[in-house]
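Just one protein chain is left out here, and the rest sit where they should.
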Amino acid sequence: MSGYVLPQKTYYLVFAALLLLTLVTVEVAFFDMGLLNFPMALAISTCKATIVILYFMHLRYSSRLTWLVAGAGVFWLFILIALTMSDYLTRASLSVLGG
Amino acid sequence: MPIGRRRPTLAEHHAALAHQFDDLDQQREASSLGMWVFLVTEIMFFGGLFTGYTVYRHAYPEAFADASRRLAVALGAVNTAVLICSSLTMALAVRSAQVGKRRGVIAFLSLTMLLGSAFLVVKGVEYAHKFHDHLVPGATFAFEGPHRPHAELFFSFYFAMTGLHALHMVIGIGILAALVVLSSRGRFSPDDYAAVENTGLYWHFVDIVWIFLFPLLYLISRT
Partner (left out) sequence: MMATSLSERREHYLNISYGVKSWLLTTDHKRIALLYLISITLFFFLGGAFAVLIRLELLTPTGDLLQSETYNKLFTMHGVTMVFFFLIPSIPAVLGNFLVPMMIGARDLAFPRLNLASWYIYTIGGLFTLVAAVAGGVDTGWTFYTPYSTSYANTHVILTAVGIFITGFSSILTGLNFIVTIHTMRAPGLTWFRLPLFIWAQYAASLIMVLGTPVVAIAIVLVALERLLRIGIFDPALGGDPVLFQHLFWFYSHPAVYIMILPAMGVINELITCFSRKRIFGYPFIAFSGLAIALLGFLVWGHHMFLSSQSVYASMVFSILSFLVAIPSAVKVFNWTATLYKGSISYETPMLYAFGFIGLFTVGGLTGLFLATLAVDVHVHDTYFIVAHFHYIMVGGVIMAYLGGIHFWWPKMSGRMYPEGWGRLAALVIFIGFNLTFFPQFLLGYLGMPRRYHIYPPEFQVLNVMSSAGASILGVGYLIPMVYLLWSLRYGAVADPNPWEAKGLEWETPSPPPTANFEKTPVVTEEAYAYWPKEADVG
């Protein structure tokens, strides 16, 4: 908890950015960029999530410990997905879910 | 002089101070840290579903793309906007609590509840459509095209992930209602609004989950 009172303008700016980015997400989805579509969608979502965490959730104004906790959560999710996929991405192509 | 937090000589007799804490600062710090740690558990809880989704999307890209096209992008996009609005109103509710504006707290919390409920209504409509179109996994599932079994897998994830998300919304709305009641009784002040801030953290987290769910479920292949 920061106790830091953000000006209302900040919240409205973030809100506008989020709506804009949502629009972009949808537009980009209908635009064929081949293999780039998926990373683009994830990147935009990550941007949106980042500004929600930093400003709406006050992480930008919170202690280093809070940063560490938030970072740990994201990192552990990454471990779960990455190591699980390390199995599926390297299986022989003959198997059911082969890479 | 010993290092560490300041040593209290008298217990601070603040109505809001719980007996195990030395002062309000410590209580605030603990309360906030507790909420963030809880949100980490929620990241991992949803994370299991995101992992399964990743595995199967990687294995069956065409099936997932095909199935995803059966979802209504317009409704999904509207719901995304609705949730973003609700995050704004939630943030403004917390801000009102920070500056002691009780009416603002109640107004913005109520708006958040309204928007959250609107989200659930739209979701309900979507689920009804899916049921009608025989796209609910299980005995009634029917899907034309070459990817039938794997499409059922997609819809399993669709319902599991949006269902778990919706459950979190319902719980959130319940907590908001409780906060509205407490706030109207003058429970919160600029010195003591942890419950509102922590609920805000929870609400924003649920919003973030949807921010990822929307493109992953609705926008796999729209070209």
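Things to note:
First chain written, first letter: the chains are A and B, and each begins at residue 1.
One rule holds for everything that comes next: a contact is a pair of C-beta atoms (placed from the backbone, for glycine too) under 8 Å apart; a residue touches a chain by one contact, two chains touch by 3 or more.
Being a predicted model, the structure only gives us computed values, none of them experimental.
For the chain left out of this panel, the touching residue among B:29, B:126 or B:191 is B:29. Take chain A: the residues that touch the chain left off the picture are 65, 72-73, 76, 79-80, 83-84, 86-92, 95-97, 99.
Along chain B, the points of touch with the absent chain fall at residues 2-8, 19-22, 26, 29-30, 33-34, 37-38, 40-42, 44-49, 51-52, 55-56, 59-60, 63, 137-139, 149-150, 152-153, 156-157, 159-160.
In the analysis below, only the chains that are shown with their structure count from here on.
Per-chain Cα centroids separate chain A from chain B by 15 Å.
On the side of chain A, the complex with chain B involves touching residues 1, 3, 5-6, 8, 11-12, 14-15, 18-19, 22, 25-26, 29-32, 37-38, 41-42, 44-45, 48-49, 52-53, 55-58, 62-63, 65-66, 69-70, 72-74, 76-77, 80-81, 84-85, 88-89, 96-97. Looking at the complex, you find that chain B touches chain A at residues 28-29, 31-33, 36-37, 39-40, 43-44, 47-48, 50-51, 54-55, 58-59, 73, 77, 80-81, 84-85, 87-88, 90-92, 95, 98-99, 194, 197, 200-201, 204-205, 207-208, 211-212, 214-216, 219-223.
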